[in-house]
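Of the protein chains in this complex, all but one are displayed in their positions.
Take a look at chain A:
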């Protein structure tokens, strides 16, 4: 006998349905009409007059309105909106001081329980322009690459995003191709652990610093060493920084390199002739981090609790900032991302030659500087961070004295390990040993939110290129991708079997390496 399909299920007849009590439709709640005043978050000025709107105006509609008010209808920018409630909330650290508007004011602000806002207030809506491009969300681990025979200590992505370089405890550095997710070159030569790795902004040189105190230069295209190693430091290298592309003089086409070491000195090398240009001495203890600012100013943070500001021209000490009470562990500049990626931006345009690359890099730098001068943030073992005003002498403002910090960011319960500015300079993320990642406002240093979720010390944070996503790597072997609208975890990226020591965010890929000797993409 052929198999028979089972008889169809008996469906409810209309008669049975009509026996159910009719449910009265929910009474229509009249949507209140509110007065909204758009404020630009850059300078706090009002964008146009106060407008009467229904409360359930969606975010897209609000965006369109703001674009119209600013007169940018041809080139509309996406905006993020948030409210700052006027009534001071009781200072519980769980509540953030701002209410993000994701759907509409009615849903996010008026309907949430425990809100102090009513439809009769004038809502001041702060608008922040966001990057025009959008980075795809990272979902899963697409490749696990082994090859290192020792824990991976540092990783850096190249400015274009094509390659990633990792340094490991087995004294080698490896270059991986991000598009094909395969290893490209293995750079051997160091005699100790490779502690730091940095790309120059034209992707022509890769610099690695080791536990043996040597700095080695490599050409990424051929995988060969670019000359002899640079000797001079007596202890291990803690940090490397390349000169920004727009500051490189045209007669010496390679950017200079600054290397900071535990012996308390920072050496500036000429990468072409591989000689020392000058040495920045003055710190009394290990120099933990060095950064080259866009105004030809070098910042160094050290274990003697001071941050020193040097001139990139001749190596003279400009200023010493000593407000920290313990070692200065980490430092970030608001122009970090722009200086690192140089002439490459999201359009993927490749500059034809050095001159064009320089002008492009200068343009991008000037764009970021125009909205916010180059601010420095330093994180330390005393559980706090300091936000410092612009240190370059060329842009002195009479109101702020450069030696006094703009703000002191307290809140971490243990040492602050890593701090990073978002690429648009608007937000600061700080990772600490107290398992929390804290978000602060980039301009004023006000606390925004605390991202909790890790169960062990958070080692590193990295922002996506559009400043919309944040990934954090921690001792508890996971990476977490955070949703910056709700300040909660967006995606958990487990998979590493041991502590994750370093992470970097490229285009739409996250590169991470750790003690389990594998690189995950």
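The rule is simple: a contact is a pair of C-beta atoms (placed from the backbone, for glycine too) under 8 Å apart; a residue touches a chain by one contact, two chains touch by 3 or more; residues count from 1.
Keep in mind that, in the parts below, contacts and distances are computed from a predicted model.
Asks: Hey, which one's the missing chain according to UniProt: "Ribosomal protein L4", "Ribosome biogenesis protein NSA2 homolog", "Medium-chain specific acyl-CoA dehydrogenase, mitochondrial" or "Guanine nucleotide-binding protein subunit gamma"?
Replies: Missing chain, per its UniProt entry: "Ribosome biogenesis protein NSA2 homolog".
Asks: Considering the whole complex, which of A:160, A:265, A:329 or A:478 touches the chain not shown?
Replies: Of all options in A:160, A:265, A:329 or A:478, contact with the hidden chain holds for A:329.
Asks: For the chain left off this view, which of A:153, A:207, A:387 or A:420 is in contact with it?
Replies: A:153
Asks: Among A:383, A:468 or A:496, exactly one should touch the missing chain; which is it?
Replies: Here the residue in touch with the unshown chain is A:383.
Asks: In the whole complex, what residues of chain A lie against the chain that is missing from view?
Replies: Residue positions of chain A that touch the missing chain: 150-151, 153-154, 168-171, 191-193, 195-196, 236, 238-239, 262, 286, 288, 303, 305, 323-326, 329-330, 382-384, 408, 410-413, 417-418, 459, 501-502.
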